[in-house]
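Removed: one protein chain of the complex. Kept in place: all other protein chains.
So, subunit A:
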Amino acid sequence: MSNVSTTTENKHLKFTPIQSFVESSFFTKLSELKLNEFKLDSTKKQIKGFSTHPRRLNKFNDHPTINFDYSSFDKGLNVDDSNISWKGYVYNVNTIEEFKDIDKQATLKRWGTEIFDKIKDSSADLGYECINKVHLLAFCDLKKYKFYYWFAFPTLHSPWNIIRSEEDIVESFIPSIKDFVDTSKFVQFFQIGDGNMIERILDFQDNKVFVFIDTCLSQECAPSVQLKNYLYILAHKGFEEIDLIIYRNNGSSFFWKLQLDKNKFTINEVPKILGWERLSSGKFGPRLADLGSLIDPQELAKQAVDLNLKLMKWRIAPNLDLNLIKNQRVLLLGAGTLGSYVSRALMGWGVRNITFVDNGRISYSNPVRQPLFSFKDCYSDEGQGEWKAIRAANMLKEIFPDVQSKGYNLEVPMIGHPVNDEQKQKSNFDKLSDLFDDHDIVFLLMDSREARWLPTVLGLAKDKIVLNAALGFDSYLVMRHGNISQESNDHLRLGCYFCNDVVAPNDSLSDRTLDQMCTVTRPGVALMASSLVVELLVSILQHPRKQYAEPGPANSSILGEVPHQIRGFLHNYTQNKLQTPNYKHCSACSKYVIDKLNELGWVFVKNCLNDVAYLEETCGLLKVQQEADLASSELLKDLELSDDDDSEWLD
């Protein structure tokens, strides 16, 4: 740090420059005022700074420091006993160009001249806050939370030389100065007589010792630059030779006998004015505080969400791979009750990429059960209600701006519902297929069984992690679908939602009564299933074998077991873990079906939609059914009475 010095013929007077310290609440307060009060008004506004009271200084206060924080805009001068305050102004300009274009020298001269004019006015009573002032030039970039600022502490130059710096009398004055500093209202510059302090500049007398209360404890005999303004006043008032004690609380007070170089002093001319604060590199220039990460709400939410999860990692599970979870792209088929709760639980785990697919609009019964929607969503969009998928995606962003959420208003082709608009249904299929490609994980959260068929097939064909949650009135099923691994033991692969059926799913919607048309369940069931299915996903992701992890306690990961199915019942509050291998003739996950889909694509899907028998034939269920029919008819045949038997009976 360089010291400002004035050159003299005799001994240099060295001063220690002031350092500003801005705690960021100063800037948050300034931006708040700019937004709500100042607006485009760039005229000067009062501020104040504070410094540690000289009686409290310690060896680390080697520079006079003026601090600024939220309290700098408070009206009035009240500060606590620990500090003294400095008055001044902030000039908050509206553009960075204005900030750069301001003539810094001329501005500083104007500020200095204000002090000069006050000194000239012989009637003015000059308190320390009037002499050493604070000026701040600032520009707030409120969009980026960047603050450009430059402080000036103007000082007036007067040509004094040190003619002597040793004096025995100093020690005798120290106790009374100390007492004055410790107990009286702060005065920075005064005269000391026979135990009396002369505080008013107007009352200063010849032949009495002056005292400057230093605001720093610099190593060398370089008092705070604030002394310069008092010296200028003395020169201006006609003092030519003075005795000065620079008082410090740590025993390093010192003495200067100073003489004014009259040849270099012109009383009516504005003197040389200095005061722009230097950067810590020593150069002159403005500072920049880039506080986005401390203030920007969006940034804060992002950091807080991540940090919250990290706490779990640090405290509970050090090996938790949070980035793996964060980077998953998740596709939610269904944006109803399950979709809402699942998305929220996923966000809780830090998942950032969530896509909804749904083809419904929000109805009046939805918001109470579906936490992403509210009353107004039921009648907006010209009274029809918002599209669920779109609104759900937007709502996630409202909850957490850093989430990448999208919504697709799309009908998933359903098995048992014949194709009646091929162009539309094919495009839905293509879109769905693309969405599968773009995501890592698929949740089946629709309200019907047949809507889950195609996603089950696609999920396996495209090797996605597929999770399924389904609700009964007071029961739920949460499961993961098995994935075909590279290993040859496919008969051990975990089953899917359809593996236990011996018929292909069919239209269950057409002939439903009113109570069956929406999912009629005890309301808490959806929350239970949603939380479980998300936790099951996280357990899968944290398992070293991921989706190929075998269920059961023998294959635990850091989060424990990775079950296949969880079934829960509310009528007796029980929950069971179940595990079933795939059924080789399953209408959704059998190899016959997957192979056919891979071979024929949409044509296969179309055929299945149009005729469930085609699917049953493809997967071999038809044959199984025929065999079963055959077996039962043979059994019947076995039970039939033969003619011989008949005759016996007749006897």
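Methods note: a residue touches a chain if its C-beta (ideal position, glycine included) is under 8 Å from a C-beta of that chain, and two chains touch if they have at least 3 such contacts; residues count from 1.
One rule holds for everything that comes next: contacts and distances are computed from a predicted model.
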Can you work out the missing subunit's protein name as recorded in UniProt? Choose among "Ubiquitin-like-conjugating enzyme ATG10", "Signal peptidase complex subunit 1", "Large ribosomal subunit protein bL9m" or "Exosome complex component RRP40". "Ubiquitin-like-conjugating enzyme ATG10"
Identified contact with the non-displayed chain, of A:304, A:578, A:603 or A:635: A:304
Which listed residue, A:195, A:318, A:523 or A:544, touches the chain dropped from view? A:318
Using the document's contact rule, name the residues of subunit A that touch the chain not shown here. 21, 23-25, 28-29, 32, 50-52, 56, 58-61, 65, 67, 69-71, 78, 80-83, 148, 279-283, 285-291, 293-295, 299-300, 303-304, 307-308, 310-311, 313-315, 318
